[in-house]
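Structure below; questions to follow.
The complex appears here without one of its protein chains, the remainder shown in place.
Chain naming follows the written order as A, B and C, and within any one chain the residues start at number 1.
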Amino acid sequence: MTLWWSTLCVAAPLLASVLLFLRPKRTAGIALVAVTLVLIGALGLAVVLHDSGPQFIAIGGWGAPLGIGWRIDGLTVTMLLMAGIVGWPVTIYALDYFGGAAGGRHFWPLWMLLLTALCALFLSNDLFNWYVTLELLGLSAVALVTLSGKQAALDAAQRYLYTGLVGSLFYLLGVALIYNAYGVLDLAVLREVTEPTLAVWVALGLMAVGLLVKSALFPLHFWLPAAHGSAPAPVSAILSALVVKGAFYILLRLWFDLVPAALPGAVSVILGALGAGAIIWGSLQAIRATRLKMLVAYSTVAQLGYLALFFPLSGAGEWGNAALTGVVYFMVAHACAKGAMFLAAGNLQRAAGHDNLVSLAPTAQALPVSMFAFAIAGVSIMGLPPSGGFIAKWSLLSAAIGSGGWIWVVVMIAGGLLSAGYIFRVLSLSFSESGAEPKPELAPVAKSSEWASLLLASIALLLGLNALPVLDLLSIGLPRIG
Amino acid sequence: MTWSAALPLLILASSLVTGLVIFFLKEQSVLLRTVLNLSGAGIKLILVGVLMWGVYQGQTFEARLPLLPDIELVLHADALSLLFVSLSTVLWFVTTVYAIGYLEHSPHRSRFFGFFSLCVTATVGIALAGNLITFLIFYELLTLATYPLLMHRGTADSRRAGRIYLTYTLAGGALLLVGVVWLKSLAGPLDFTATGILAGRTDLNPDTLRWIFLLLIVGFGVKAALVPLHGWLPISMAAPAPVSALLHAVAVVKAGAFGITRVVYDVYGVEFSASLGVLMPLAIVASFTIVYGSVRALFQDKLKPRLAYSTISQVSYIILGTAIVGPVATIGGIVHLVHQGLMKITLFFCAGNLAETLGIHRVSEMNGVGRRLPKTMVAFTVAALGMIGVPPIAGFISKWYLGAGALDANLPWILVILAISSALNAAYFLPILYRAWFMPATGAWQERLEPGRFETHWMLLMPPLVTAALALLFGLFANMDGSPLAWARLIAEREYLR
Amino acid sequence: MPKLIKRCLPVLVGAGAVALGALIAAAWVRTQENGGAMTRAVLEALPDSGVSNPVTAVLLNFRGFDTLLEVAVLMLTLIAVWALDLRLPRTEALPPSPVFSSLLRFSGPLLVVIAGYLLWVGASEPGGAFQAGAVLAGGCLLLRLAGRWNPGARFVRWAVSVGLLVFLLTAIAMPGLTGGLLQYPPASAGMWILLIETAATVSIAAILAALFVAREPEGPRR
Partner (left out) sequence: MMVADLYALVGVVLFVMGLSALILRSRDLQRILGLNIMGTGVFMLLVTSAHGDGQAADPVPHAMVLTGIVVAVSATAFALALSLARERHK
């Protein structure tokens, strides 16, 4: 049965992309069905995991060294569920957003291909297969950014493309080095074989640089704000919530399987420092941003810093598990919250025709549902209870305090307060005295769009009420740390 | 889900559900909103009554919801939580009536009452919290729920007040989070137990415990308006009157004081805290706050900031009671939690009436207002005298017990502090009473009151009278076994190692 | 300040590049040979892979999933280029010259035969779908430049997607036959691979030609 569910996750969106390319007329049904099938596939896998633990699938029936293998454990299924949960409201939002527009008919096949790449990436357990999925993911993301056709979007897309390709080539060079040394691409086999030689260090270094570029960690993030800020709203939601997580997921897998335990502390501390830099710098830029979508994009840069904090915390013995649950929970909660934020920001931009914060107050008051969604998502981004972000922040904090990493505690607290700085800057819009200037006439925003952003935001909230089901799922086949 | 687990959840749900429904009500459906508001508050009142009766019979009520593998959300009804939950529910019902009357024609009322109900849910959650983590969760929820109320008017200075309020409370909340996580990683589950979980724990290194205590106290001190952290309170007077009444007498300020009481009694245990030597600095800070608040209140010409500074000093009585080791002082501190709530809310209701009906904001404009608003000013006088500590009214009892407690713990200087602050209270309340009753009216408002008509909207008049009467009753019949004093005695017995 | 950076940037980047190169080269030289375990595994499994050319076996059987995603990448690129809506000037036909038309008459069919041969020989010699597709695309462009061929939108869309469609449908159908995703029955593996390769050739030719034209054909849909 595992085969059927996992194939469903990959084949459904791929088939949908071809059908949408052939006959783009009936877009609504096909795309929505495909995303629902991905969700069903992920839920099916979750059930199978509960009954019989982690699964391995050899594609084409060939054994590990020769063929490509799929590894399905708690982490994989959590990521697939994340993709499905965020994908569903985004698809509903896009139905209305791209309704009649000419750009619409290209959005659907690209979005389905992106979803295929994501699911294939989460399932895969093979270094080179990851390269191909990364490439498919990167190119479809860049193509989606260009959809708005504006000059800013094209410039941002080009910068995004170049950095993405450089990142992929660095990753491929790392794969070449590993293959030259051990002659095998499957991660499960590699885990037993690798020892900390120079070749492995250089290969991992190159792969890490490539993946950090593609997941926009601090010094290598310059392409993200412009790309996410100028893309259409559903595209920015997909980019910030899902695409950057793909590269980080691979880094996480490599960290567990290939990185030898005797990693010098300095490397993880440097990564942590980059994360801290991302949190501080990203939040400051967000506080200074003049446009709403740029604010949310810089917030993504800041929140990705939290992910990098995982590395210094994960080496901390029995606290490592708290760090892992923290970082994975953070990825899921951030995906839902950031997706909802971009959708809400999109609603405000469509209604007002612009998104500069200075004159957005009347629009904010005219769209209470979107502002409510933005507020709930903001609560999760700030890590305040009762939200998923709080659970993630709690786990990371307890890992940091447990292992005595006081700098990381200070960084996380400062990050939380700074994020409150820019989130409440937006929320105070809905309280400003708007009686004075005349009511601007607002473009109609579909109810379904507003409720889609609220649905995604409340999922981020529900994640905070009871973390046990997600953590039980996550612990199946959890790679032990240290 | 037995009845004993369901009741606390029902109490929470009664205001949460009505709040969420009110959010999505249209602005014009006034009747439905009022009915929902009052029924929500009414149901909560009844449920809390049932809860008190149940606890009185010896039943234990506890709801446990799993949150993380080693952490649970616990709602537990013990004597201390009952005191605060009953106070907040009664005062909530009264404030709801007042708010409906006060905001009769203002915009955004659905949004206001939505967040209003979220606030009460958070306050009741704080009261019923069974462990430090649940307390923290509802504590942060309270910040989020009160921010929109503070910003309700949307004027420039209410936005400034909101910003300052957020900076203080979020910073405090962050420190609190670090303290709680640190304590959790050291001491495991932090369920509140009568004489403190850490009481017997000599294995933990005292210095770390002192650091954690500091973090917790600063976290709670922000909302309890201890001196260096009180900046947000006077500025947040820009909010409408029911919100100021809510912030000062029931929700935010009390949450901070209640937090400190929980930490000292049920987390550290009062003897263990004394042995750590953390209570003396707390007493000193509290005393300084008492005097500082009263002194600043003297110079405030505007009525609401004066009441704000008076609150800063009054809340520190509660913390002072907690900081003095001894059952008598504990009784004084805990019973003041209730008495100060009643008296302060009366004062704010009257201030609201003055502003709403006659447009009076400054003490200097209050000459002869007693003739124009006799009932309101009677309530104001009762509450003001109670604040000063004049006998029959409740305030006297808590000051009496605090003084006796200080003598028991042979800390005479605290008696001096109490005397000074009572004098200062008199110094800033009596002139107001003198102006209102004995000075001829100079304001533009009409001197005589036409007979037969209420002096102001009945919904604005009833609440202060009810709370003033309660303050008087709790003062006169303090020794009855249902009164807050009896509850405080019950709590105090439990808190000390026999 | 920026002028200073502008002047010493090349030196900085050069030094960094040399260091990086030295590091990679050192890592490469230092690694001992991996002993060719993979080669033995491939040669061992070759007989029941349905083809005799090991590279094609790896490409279409052992690591078939990579190739499936790769065809998706090609199709994705075409959609992306069409989404850019370049509106390039329509490539008008070259003026009719006897040399060009005779070249066309001779090379057109030849290219198709070469493409067919490359496709067929892929099973045993170096060749296969990508090489054949590229040659076929060359042929299509020749016809387009001669203005002889302007296919309709419907045809182009079907030609572009037939490769991915066939590959995906066979991949999904395989569990029915052999119980494994993309696992061909050993007996008829060669036949399945040829089917996929043919469809892939058509698609690759169509995609590469369409990429050259870079203009979404206005079909009946407009």
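To be clear about the criterion, a residue touches a chain if its C-beta (ideal position, glycine included) is under 8 Å from a C-beta of that chain, and two chains touch if they have at least 3 such contacts.
The structure displayed is predicted, hence computed values, not measured ones.
Peer 1: Considering the full assembly, with which of the depicted chains is the omitted chain in contact?
Peer 2: Touched by the chain not displayed, across the whole complex: A, C.
Peer 1: Which listed residue (C:Val81, C:Val135 or C:Val166) would be found touching the missing chain in the intact complex?
Peer 2: Per the contact definition at the top, the residue touching the missing chain is C:Val81.
Peer 1: Of the residues C:Gly21, C:Pro47 or C:Pro109, which one touches the chain left out of the display?
Peer 2: Candidates C:Gly21, C:Pro47 or C:Pro109; residue touching the omitted chain: C:Gly21.
Peer 1: Among A:Ala46, A:Ile72 or A:Ala157, which one touches the chain that has been omitted from the display?
Peer 2: Spelled out, the listed residue whose C-beta touches the missing chain is A:Ala157.
Peer 1: Hey, which subunit A residues sit against the chain that's not shown?
Peer 2: 128, 131-132, 135, 139, 142-143, 146, 151, 154-155, 157-158, 161-162, 165-166, 169, 172-173, 176-177, 179-180, 183, 185
Peer 1: Could I get the residues of subunit C that touch the absent chain, sorted low to high?
Peer 2: Here the touching residues of subunit C are 9-10, 13-14, 16-18, 20-21, 24-25, 28-29, 33-34, 36, 38-39, 42-43, 54-55, 57-59, 62-63, 66-67, 70, 73-74, 76-77, 80-81, 84-88, 130, 211, 214.
Here, only the chains that are shown with their structure count from here on.
Peer 1: Can you give the whole-Å distance between the Cα centres of subunit B and subunit C?
Peer 2: Inter-chain centre distance comes to 73 Å.
Peer 1: Roughly how far is subunit A from subunit C, centre to centre by C-alpha average, rounded to an integer in Å?
Peer 2: 30
Peer 1: Per the centroid of Cα atoms for each chain, what is the distance between subunit A and subunit B, given in Å?
Peer 2: Inter-chain centre distance comes to 43 Å.
Peer 1: Provide the list of subunit B residues touching at least two other chains, using ranges where the numbers run on.
Peer 2: As it turns out, subunit B has no residue touching two or more other chains.
Peer 1: When you check subunit A against every other chain, which residues touch at least two of them?
Peer 2: In subunit A, no residue touches two or more other chains.
Peer 1: Which residues of subunit B touch subunit A once you look at their complex with the stated criterion?
Peer 2: Going through subunit B, the ones touching subunit A are 23, 65-69, 71, 111, 136-138, 140-141, 143-144, 147-148, 151-156, 158-159, 162-163, 166, 170-171, 173-175, 177-178, 181-182, 184-185.
Peer 1: Enumerate the contact residues on subunit A facing subunit C in the complex.
Peer 2: Checking each residue of subunit A against subunit C gives 3-4, 7, 11, 14-15, 17-18, 21-22, 24-25, 57-63, 65-68, 102-103, 106, 109-110, 113, 116-117, 120, 128-129, 132-133, 135-136, 139-140, 142-143, 146-147, 149, 173, 177, 179-184, 197-199, 201-203, 206.
Peer 1: Given the complex with subunit B, which residues does subunit A contribute to the contact?
Peer 2: My answer: residues 368, 372, 379, 384-386, 390-391, 393-395, 397-398, 401-402, 409, 413, 416-417, 420, 424, 428, 431-434, 465-468, 471.
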